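Supplied in structure tokens, the structure appears directly below.
Removed from the display is one protein chain of the complex; every other protein chain stays in position.
Per-chain numbering from 1; labels A and B assigned in written order.
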Amino acid sequence: MTHPIVRLLTQRIALGLLLLLAASAMIFAGTQILPGDVAQSILGQSATPEALANLRAELGLNEPAIQRYFRWLGAALHGDLGTALTNGQDIATAMGKRLGNTLFLATCAAVIAVPTAILLGLIAVRYEGRWPDKLISGLTLSTVSVPEFLLGYIAMFLLAVKVAAFPSVATIYEGMGFFEKLRVVGLPVLVLVLVVLGHMMRMTRAAILNVMQSAYIETAELKGLRPFQIIARHAFPNAIAPIVNVVMLNLAYLVVGVVVVEVVFIYPGMGQYLVDHVAKRDVPVVQACGLVFATVYIGLNMLADVIAILANPRLRHPK
Amino acid sequence: MAETLLDVRNLKIAATVYPPGEKPHDIEIVHGVSFTLEKGKVLGLIGESGAGKSTIGLSSMAYGRGGVRISGGQVLLNGRDILAGSEADLRGLRGREVTYVAQSAAAAFNPAKRLMEQVIEATLKHGRASRSEARARAVRLFRKLGLPNPETFGDRYPHQVSGGQLQRAMTAMALCPEPDLVVFDEPTTALDVTTQIDVLAAIKEAIHATGVAALYITHDLAVVAQVADHIMVLRNSAMVEYGETRQIIEAPREDYTRALVSVRSIEHEEKRPTPEPLLKVENLTARYRGTDFDVLKNVSVELHPGQTLAVVGESGSGKSTLARAITGLLPPSAGRIGFAGRVLSPQMMDRTRDDLRELQMIYQMADVAMNPRHTVGKIIGRPLEFYFGLKGAAKRRRVIELLDEIELGEKFIDRYPAELSGGQKQRVCIARALAAKPKMIICDEVTSALDPLVADGILKLLLALQRIEGVALLFITHDLATVRAIADAIAVMYRGQVVRYGTKSEVLTPPFDDYTDLLLSSVPELQLGWLEQVIAHRKMESAGG
Partner (left out) sequence: MTRIPLSALIGLFFTGVYFFTAVFAGLIAPYGVADIVGGVWEPASSQFLLGTDSIGRDLLSRMIYGGRTTILIATAATLLSFVTGSLLGFTAAVVGGWVDQLLSRGVDLVMAIPTLIFALIVLSVMPVSIPVLILVMGLLDATRVFRLSRAVAVDIAVMDFVEAARLRGEARGWVIFHEILPNALSPLVAEMGLRFIFMVLFISTLSFLGLGVQPPLADWGGIVKENKDGIVYGVGAALAPAVAIATLAISVNLVADWVLNRTTSLKGGRNG
């Protein structure tokens, strides 16, 4: 008999892959709805019917959508994301560097945001209902009430223009030193941290508070344990799963935040690439970017569930 | 001369309440209670829910649960006032001098840690023993408490052992630091009756073997009478009576105590079966969707018009499933249900409006059985409107009649469920069932969430209504005292089957089958020494057999 955890994990991972497959179909289908098609996009409204028909034949648009979907998916699985309509470049090549840049940005933000959020969450729980809690909650409420791009400009206005602590645009290029890179991405990282910090801290606080209300915490108090011992020995082991879940969900959220922040700071990453090509109606690029974002998002969500399963004592030690 | 361990003087406890739309304010939930406890003795605290029992128990650890504070008086433990102590003093006291056993051990154990680690944690923290000594002590306690495989029991996680075992493990956890006082807060209330007796016996023996003093909190007088030397009766946050156990149960001085002692003394003459049963359940078998296990196996019972059939069993016996099958909520996979001379279709959806009307149901939790956003008038009025098309003044008149029948009266008509007490809620549910003019009412554990005196009132009301309206009752319960009080016929269920069935006198007269014997003998009786008798009897039988 296999361990139930193995079975659950297999199920969860299979579900993730299935979801990814379905998501790819959705992305493909999303670009097939009304009213124009790729040929129309390229040639514009004034194109002659003959020109349209020729281009459609050339792009294979006369085949049924299902067939085109599987061809696209099959190629994508082999790393071939097609060519951009606007400049004929190979999408995978163009995307490679940008994906690296985006991951660099997101990683920097995560490295700062995750420990800070957990620490603030713990402080808020420790002083629940008193001023440190209220202060933290108030500040985070205001950061989540302002959209990312505005936070970006506020930060730029204050920290790049009024106080020239950071460059206002985050241009990075190859051959740049690691620390130079870090200085350049300072502002976008700061904004991303602010964006996820609020959510992550509030959810961490709620998760720990939920655990702190359990009867076994009272048992620990009645054993005469110190507040710190109670949190470390009794609350923490049970809070890991919810906290990891919170962190993963917010990292997934970061994926979205990154799109806007890159546009604000003119940072050469995936987000800017996507937005540019949406405006240009370059469908193959949009599809490819959508697929990459969805993969990261679904992957992170799946990882959250996997960790939650692994952290559950009932599953690790079955009856 | 006995030494005083705990001396509580004029204890007052307050709680902060947050009424919506008003400023938060304090209300007093215990009004000046005083008592003393000698070393090595057991004091039982008894009273209805909300009487302040747990709060008083926890005050001996200077602990207030969720917004509850000790607002006055003194608590002297070993001669010093613990309420004056600092947080650090209290931490030194909790888990060392005084320990606690909660009602729900399942929630009180940390799910992420092994039992042994939790059992010896307080002992280690207070430096009462080395790790190996503490472990040895815990294993001895496991053995004393009758836990299986005491050597390895502690290696398990809480979810890997049963509820009764967890409750014993919690007792071991409380005794491990060798405290002066253990607070037992309803330690057996959540257990099945046949499990309760074993845990109770284990706790009693452990108390005596270790010589620890205990505060034993419960709502069940028969239980506390088995373990306590003294009993304090509480009502409405104040003390009603305090005395030796024998005096309290044999010669209570106060009216309230007398009522508690004589509860369930309802006289009810058994009716004889009629020629034609109203309900005829034949070979009913049922399982929940997606499972491969029959929760009901070949169940056949009959209920005669105007009579009461009690279906008794412990949790998991299938007694509530039987109710769901009869109502059509869980269509049986085999068998048939005859009702009033016709055959009911297995699916509720396929039944006629009269089928539904004539078979009403009352639930255990009256709080969730009524829509919190409907008034009492709407709750009782809806069946009148739905089945009989009553409207306006005619409907209101009938609702008031029904309110009078359940002894509540017209003034309740515009109230919301949240404004009613537990007993009043259950009465409204009864009125709602009666409004449909049913031939039969299924009562699913209708008194088990209520305090004994309130439950008694509900049972009396049901019997009175049965006499007036001639309605038959299918009474599902785990409580044998209730069964004795009201049944005409009894079906004992165990693991989905009816193991014993007949008129009340037949079922309750020996010789018994094994399970019925176990069940009947496990029901606590209000009599000194009952527990010892039963345990001795069982030991003898198992030695003989």
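Descriptive notes on the structure:
Following the convention adopted for this analysis, a residue touches a chain if its C-beta (ideal position, glycine included) is under 8 Å from a C-beta of that chain, and two chains touch if they have at least 3 such contacts.
What you see is a predicted model, and the numbers here were worked out from it, not measured in a lab.
In the complete complex, the hidden chain is touched by one of A:13, A:111 or A:161, namely A:161.
Across B:12, B:114 or B:382, the single residue that touches the chain missing here is B:382. The chain that is not drawn here is touched, among residues A:170, A:217 or A:294, by A:294.
Contacts to the hidden chain, counted on subunit A, fall at residues 19-20, 22-23, 26-27, 30-36, 41, 141-142, 145-151, 153-154, 156-157, 160-162, 168, 252, 255-256, 259-260, 263-264, 274-275, 277-279, 281-283, 286-287, 289-290, 293-294, 297-298, 301. Although one chain is not displayed, subunit B still touches it through residues 17-22, 327, 329, 348, 351, 353, 356-357, 360-361, 363, 365, 367-374, 382-383, 386-387, 416-419, 432, 436.
Here is the rule we use: only the chains that are shown with their structure count from here on.
Note for the complex: subunit B touches subunit A at residues 61, 63, 65, 90-96, 99-100, 102, 104, 107-113, 118, 121-122, 125-126, 156-157, 159-160.
Interface of subunit A with subunit B (complex): residues 214-216, 218-226, 229, 233-234, 237-238, 313-314, 317, 319.
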